[in-house]
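One protein chain is absent from this view; the other protein chains keep their places.
Then we have subunit A:
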Amino acid sequence: MSGWDNIRSSTRSQQGRSHSLNQREPSRTVTLGRVQPQAPAFRTIYCNDRDANFAHRYRGNSVSTTKYNFFTFLPKGLYEQFRRVANLYFLMVSILSATPYSPVHPVTNVVPLSLVLLVSLIKEAFEDWKRFQNDMAINSTPVDVLQDQRWESIPWKKLQVGDIIRVKQDGFFPADMLLLASTNADGVCYIETANLDGETNLKIRKALERTWDYVTPEKACEFKGEVQCEQPNNSLYTFTGNLVIDNQTLPLSPNQILLRGCSLKNTEFVVGVVIFTGHETKVMMNSMNVPSKRSTLERKLDKLILTLFGTLFTMCLIGAIGSGVFIDRKYYFLGLSKSVEDQFNPNRRFLVVLLTMLTLLTLYSTIIPISLYVSIEMVKFIQSTQFINKDLNMYHAETDTPALARTSNLNEELGQVEYIFSDKTGTLTRNLMEFFKCTIGGEIYGTGMTEIERGVAERKGIKVQEVPTSINSVREKGFNFDDVRLMRGAWRNEPNPDACKEFFRCLAICHTVLPEGDESPEKIKYQAASPDEAALVLAAKHFGFFFYRRTPTMIYVRESHVERMGKIQDVSYEILNVLEFNSTRKRQSVVCRYPDGRLVLYCKGADTVIYERLVGGSDDLKKVTREHLEKFGSAGLRTLCLAYKDLAPDVYESWNEKFIQAKSSLRDRERKLDEVAELIEKDLILIGATAIEDKLQEGVPDCIETLSRAGIKMWVLTGDKMETAINIAYACNLLNNEMKQFIISSETDAIREVEERGDQVEIARFIKEEVKKQLKKCLDEAQQYFHSVSGPKLALIIDGKCLMYALDPSLRIMLLNLSLNCSSVVCCRVSPLQKAQVTSLVKKGARKITLSIGDGANDVSMIQAAHIGVGISGLEGMQAVMASDFAIAQFRFLKDLLLVHGRWSYIRLCKVVTYFFYKNLTFTLTQFWFTFYTGFSGQRFYDDWFQSLYNVIFTALPVIIVGLFDKDVSSSLSKRYPELYKEGIKNMFFKWRVVAIWAFFAVYQSLVFYYFVTVSSSTSQGSSGKMFGLWDVSTMAFTCVVVTVNLRLIMICNSITRWHYISVGGSIVAWFLFIFLYSGIMTPYDRQENIFWVIYVLMSTFYFYITLLLVPVAALLGDFLYLGVQRWFFPYDYQIVQEIHKDEADDSGRTDLLGIDNQLTPDEARSYALSQLPRELSKHTGFAFDSPGYESFFASQLGVYAPQKAWDVARRASMRSKPKPKPNKIN
């Protein structure tokens, strides 16, 4: 509220100063993370007057999100490319190779570099083109603008500041605009801000009373006014400005502003004035460039590249020193006696060393795999656009949403995630509360089975058949209850009909819900602060107690079957007092007067608080109900106890006086109200309890279970109350009663006591001490469990306030140690900022790969803080998706995203990288060995074109094919054996050990290539007695290298498709085609004709064929031996799975083989059965009720104006004397 006051006061102060606006100094508005310098502090907009506005040259409404335009593409694109070290390095080498020091022709380095650049630029251009098209589509969306007393349809981009426009129902606002008039009464309109903050509940905007009439075009064109308002800024929730009409200055507030990106709901149309356009709209100013994330694998790759640079330097140094030692006049055939250029001058050996260094640098440049980055990019691009985006297993048919990889940088990171941070509402749950079961007078009603019950049953091996729903069962969103015993008045025949009646009345009366729409059971809509409440009222409706109207003092209920079957009567209850819900009270009460004068207090709340206040006696009922509550709780349901109490008029009157006194007190009103409430909320009579299913998203428990088997730890970070959070954690298998739970809560008596004293410093110190104590205790205990062999799994539950102190640098380590030992962690009542803090605590502190998943604006910071951000797309708003790296429609798709795509991408990328490393090292080392035999002169072994095409043609394609198609196990097996994912978490395939093994074999192979070929060619070949020269030998060696390196690729493949054969065969064939052509022609171009006819000479000898057979085999023998031994004695997990399913056909139709338990060994099955035996204590009863205040909790964190509060709803009701039927076009 205070934030709201600030805004208002600032408005007022501006108003006061409006006469002296010109003297105002330019102010700097500090907003979220950005400082906005503003030249003039305000802008003046002349409504409906394009000519007057023209002078200001406001920006148009067309929006461009492209990176380049036609002219900047080349310079900017190239600049971007050369920011990469590898490209810059190759540019330098290319320049170097144009100097006389180079042993190679510039073509050697220029060709690969330009090919790489070309591919990258084409990719950039393609992506930018798509962005451009997207912009075009948005910019040409039509909107109605007022021109000549008519609504003309023009595209968005033509819109200008000051235009008066009309937006129809469900339409999006094309720019930030000032609401003038609405077709709804009182100038009210409803907007959905899902695109901005992810909240789907409708917000109300209200026009100034002065402008209500400008609805029709005729009227609207008469509107002349000036808007003086702040300069464009990125603060979504503030706006200051004035509207000047007829010399009258009216203050404007955010309440009159409709932001671009929002859409109009429940209103036929609105009329407004455009104030900010295009890039100056608040939503566009908010879309800052998200810092691009780099995957850990890529960062490790950088280290590898650095190591390669080190190796390169060492090689060059060795060669250069050798050349300094070698060079000598005695080799007269080198012509060193006369004046010699510096590079070979024996008198200046040091210079020789330096220059040879440069020479060798260009010669060995191939050790840095130039095409690596572009290949990786290409592979990842196809992986994300073709595989992830088009995977039917991640396609949500209901909302028509496929998965979306918004960045292709992080594909392989998905294969290494160890921690998942999940939001609750909207991610794990659908935020859809459904009345599911209830217990009345010791009798359970409701036949449904929750997903968690089903899961438990399935694990026990019980076959669950779908309970046939009775034919006449009613289903509505929010009501999923099926039991004929209560429906259609059948409750009258139940053992305890009076309890039933009180139960239903309690549901229908004790709430703060507001009905909207038609007063018929079919069309009515309930507006509630929390969806639980709406579900309860809805349930009452279905039980025949239809709450249809609320006035400030009355509640009207249409009751059926009360007096006799089939009788329907409208009953009005006078509401005398509402004792509101809050988190300390955990209950809500209503005192009402029946038409017959009976005074009743209805109360609903957490079982703990209700049981404390029950009247003595009827212990059986209490016991049975408690058992039921526990049963509901362990089924993942949210429970509320209902109770009532008849009041005597005199008791009530005396209490009411105290109540009124408390209500009007100015100091400590809340506390006093609570105290007064205590006086009357006692000696209650228990009626029963409700059980609401917080509907989980489909497949969540199964997904979480699978992910936890994959070694991924799940943290739930939620703004909800602890009880709610624990409940959901139970429902989705994160917690169970076998776990040791550590609860660190600020809701202890000790803390509350200190808080009541009100000394902020003291509170902080005390809570910190307390948190420290608790953390220490938990940590000690945890370590005890951790050291014992078969201890229970651990879970940590901590609330936001404690977390705030636990995140303090001094306690951080302890928190981290504790939480890393826990298999699941639940953080409740955390702010968006804390979500991000926790995420980065694990990310930085534990150096583990983290993934955040969420759906709303409050998850954005968390999504951006984690290594990988995943947004839930489809239903809710766009904010989370816009900040995310991947968007999926359902939480359960995480399984596919991580276990299938992530794992594959990771393994593929590892293969691509290590293979690249190997092939370039092998190739370069043969050069290196040759250097020793050339007097360290830096003579090249291979022809220029061989060297330049080696990376881009002869070995390029197969490795990309591996990056796309390699599959160790099929997708269904990946999901069936989630444990395989652990190999990624441990980074098994890109350890230094793996790289070292590749390096070892690269050295071995290069030695084989070099020595086998040179030694075997030292005598004459063929029967003609003629000798081979340098180029014959090198062509032979190169042929062996190309063949071997390509064959080696086949050896790393786990599955070989047609494309593998084509690409590997194609690469080898490409080499032969090339060399046939290249050595077959003499060019008029001035160059040395070294290679002329070489291949034909070679192929005329038997030597060629025997060598071509021997050398690759000899080179690969070592690798093959290694592979055989490795698989035999130290198999990877995936290899065992491969062997198990060796003979199975490939992916039988990709149907989900979710059977987790059919593969259990008998021993396992028994141990599982043992673990599933019923335990004695099951403390969990499942109380949960979203406090109406929790939204404002976020709001105050963000400085957000949050109008939706329970009492607001009630107040709104009281202001409307008679709810008039609204034109509601939705239904």
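To be clear about the criterion, a contact is a pair of C-beta atoms (placed from the backbone, for glycine too) under 8 Å apart; a residue touches a chain by one contact, two chains touch by 3 or more; residues count from 1.
Just so we're on the same page, contacts and distances are computed from a predicted model.
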{"item": "Missing subunit (named according to UniProt) among the choices \"Phosphatidylinositol glycan anchor biosynthesis class U\", \"Serine/threonine protein phosphatase 2A regulatory subunit\", \"F-box/kelch-repeat protein At1g23390\" or \"ALA-interacting subunit\"", "value": "\"ALA-interacting subunit\""}
{"item": "Sole contact to the chain not displayed, among A:L74, A:A996 or A:M1027", "value": "A:M1027"}
{"item": "Candidates A:R83, A:K338, A:H787 or A:R847 - the one touching the absent chain", "value": "A:K338"}
{"item": "Residue ranges of subunit A at the interface with the undisplayed chain", "value": "103, 328, 330-335, 337-338, 340-341, 344, 359, 386-387, 390-392, 789-790, 904, 933-935, 937-940, 965, 967, 970-971, 977, 979, 982, 1012, 1014-1030, 1032-1034, 1053-1059, 1082, 1086-1089, 1092-1093, 1096-1097, 1101-1103, 1106-1107, 1109-1110, 1113-1114, 1117, 1120-1121, 1123-1124, 1127-1129, 1131, 1133, 1135-1140, 1142, 1146-1147, 1150, 1159, 1161, 1163-1164, 1167"}
